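Heads up, the thing below is written out as structure tokens.
Complex shown without one protein chain; remaining protein chains in place.
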Amino acid sequence: MNTIGLIAFALVGSSKAIREEFDVFGIVIVGLAMAFAGGATRDLLVTRIPLVLQSPIEISLGLLGVGLAITLSIILPSPDTHPVTLVADAIGLAAFATTGAIVATEAGVSAFGVVAIATINAVGGGALADILLDRAPFILFEDFYASCAVLGGSAYWVLGTLGATESTAAVVCAVMTIVSRLAAVTYDWHLPTVQELGLLND
Amino acid sequence: MNTIGLIAFALVGSSKAIREEFDVFGIVIVGLAMAFAGGATRDLLVTRIPLVLQSPIEISLGLLGVGLAITLSIILPSPDTHPVTLVADAIGLAAFATTGAIVATEAGVSAFGVVAIATINAVGGGALADILLDRAPFILFEDFYASCAVLGGSAYWVLGTLGATESTAAVVCAVMTIVSRLAAVTYDWHLPTVQELGLLND
Partner (left out) sequence: MNTIGLIAFALVGSSKAIREEFDVFGIVIVGLAMAFAGGATRDLLVTRIPLVLQSPIEISLGLLGVGLAITLSIILPSPDTHPVTLVADAIGLAAFATTGAIVATEAGVSAFGVVAIATINAVGGGALADILLDRAPFILFEDFYASCAVLGGSAYWVLGTLGATESTAAVVCAVMTIVSRLAAVTYDWHLPTVQELGLLND
């Protein structure tokens, strides 16, 4: 699960950096930041040394994603908005929401803690990538992005509480996240602002 | 103390996000980020799992503050600059400076550590909220904001060193922070830049 997420997010992060014409070092950094920032934050929140600093496999997977992004940028016209990248992003989101929910449950945090860590694991990388690119994190503007991870993380907790096995809960979490995300992109879902709700006195 | 701070800061953060026309999810996130980022950073600095991920009460208080902000945005014309919000912000600042000083003292850090953690607890949430809103953190421009938390944290450390009880030190810390903050807002205090000090060779 984590493996897929690492490759997918490194690919998406590097594609963004290529579009912004960052140099090769910047492309590698933004790709790795997107792949690892969410998971490293998750590990820090449950006070353990980030896995990426301990396992040589993790970093290799991230670099593989960076390499894929550079390859894609050569063969595709605008890779960062291409369906391949959008799908990779949705897959990464689902994979990391699930990984986060599993780690948080093992650390014994509250229900909110499980949902929060699943969401942070899923969206933390994208938020850091945007900050490195000097933009407001798109997760705050793209309505059904973080929300999808919240849905997945909540499903994981509900199923776990109802007595489902870890693998059942993980599959449902991943499927809910990716389906809601792809549906949101396809049908252009969005949440209303307070202004749109017509509640403000103008 | 912490309770008051959580509600107050969630209210202030959400009000900022409403003004920026963020959607409902963004409003909740900025409110919770402002309420919890300072405390979570404090907990990470003393290497413990953030309280907000463990206690269901904490998150409920944050959501109460977000709800208050949405209610206020309906009944007040410009809630984010309204006196209610300014006072809530000063209360949150004082409450979190005090909580930070208490936790830091228990963790056994140095005098600078106590003041630094009190200040980070107090201003960390506002700084993150600003970064999420893609603005330079106002704590660097509003002179007597972080300075008030520094004052409060220093008072806590001095009193603790002189042998005062924790509750005495806490009350003095909170009062110094809130009074200095409200005075700064009322009388528009500011610190000079190096340029204003007339020291630069133009």
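Just so it is clear, A and B label the chains in written order, and each chain counts residues from 1 on its own.
By our rule, a contact is a pair of C-beta atoms (placed from the backbone, for glycine too) under 8 Å apart; a residue touches a chain by one contact, two chains touch by 3 or more.
Note that the coordinates shown come from a computational prediction; the quantities given were computed from them, not determined experimentally.
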Quick one: which of B:Leu61, B:Ala97, B:Ile117 or B:Leu132 touches the chain that's been left out? B:Ile117
In the complete assembly, which of B:Leu53, B:Ala146, B:Leu159 or B:Val185 touches the absent chain? B:Ala146
Had the left-out chain been drawn, it would touch subunit A at residues 18, 21-27, 29-30, 40, 44, 47-50, 52-56, 59, 70, 73-75, 77, 131-134
What residue numbers in subunit B mark contact with the hidden partner chain? 44-47, 104, 107, 109-113, 116-117, 131, 135-137, 140-141, 143, 146-147, 190-195, 199-201
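One rule holds for everything that comes next: only the chains that are shown with their structure count from here on.
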In angstrom, rounded to a whole number, how far apart do the mean CA points of subunit A and subunit B lie? 29
